[in-house]
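Just one protein chain is left out here, and the rest sit where they should.
This part shows chain A:
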Amino acid sequence: MSEQHSPRRPYLAPLTASWWLKHRYYRFYMLREATVLPLLFFCGCLIAGFYSLQQGEQSWLNWLSFMAQPWVMALNALTFAASLFHAKTFFELFPRVMPLLPAPLMIAGQWLGTIAVAALLLLLLGGVL
């Protein structure tokens, strides 16, 4: 029988753009990926900060007052929360990708490392602010 007369007519359901809304698991995944959006704003702030530092004192003071505005503080607080959430998911996935030690040990180690680096940065840069 030629292909033309085959009774086969497989039906492929189209995948809509809203596929990720259909399941809790996909929504969680998209939330994880979306944590990069507020981070983009923070990166912009940081780059602007470095630029203003190079431009001179007045520019730097302007940047500092910009950063102190409530909406900027709120957005950056959101960025911080989103980054912590992303870190949590990442740290939990990492032992599955590189199973070097028991997973709870690796997760604890990554958090300890994060705290150590954050403490070091605060110590080094704390005097500047």
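Rule of thumb we're sticking to: a residue touches a chain if its C-beta (ideal position, glycine included) is under 8 Å from a C-beta of that chain, and two chains touch if they have at least 3 such contacts; residues count from 1.
Quick note on the criterion: contacts and distances are computed from a predicted model.
> For the chain not present in this complex, what protein name does its UniProt entry give, out of "Transmembrane protein", "Succinate dehydrogenase iron-sulfur subunit", "sn-glycerol-3-phosphate-binding periplasmic protein UgpB" or "Tripartite tricarboxylate transporter permease"?
"Succinate dehydrogenase iron-sulfur subunit"
> Decide which residue listed in A:13, A:68 or A:123 touches the omitted chain of the complex.
Of all options in A:13, A:68 or A:123, contact with the hidden chain holds for A:13.
> For the chain that got dropped from the picture, name the residues of chain A it touches.
7-13, 15, 19-20, 22-23, 25-26, 29, 33, 93, 96-99
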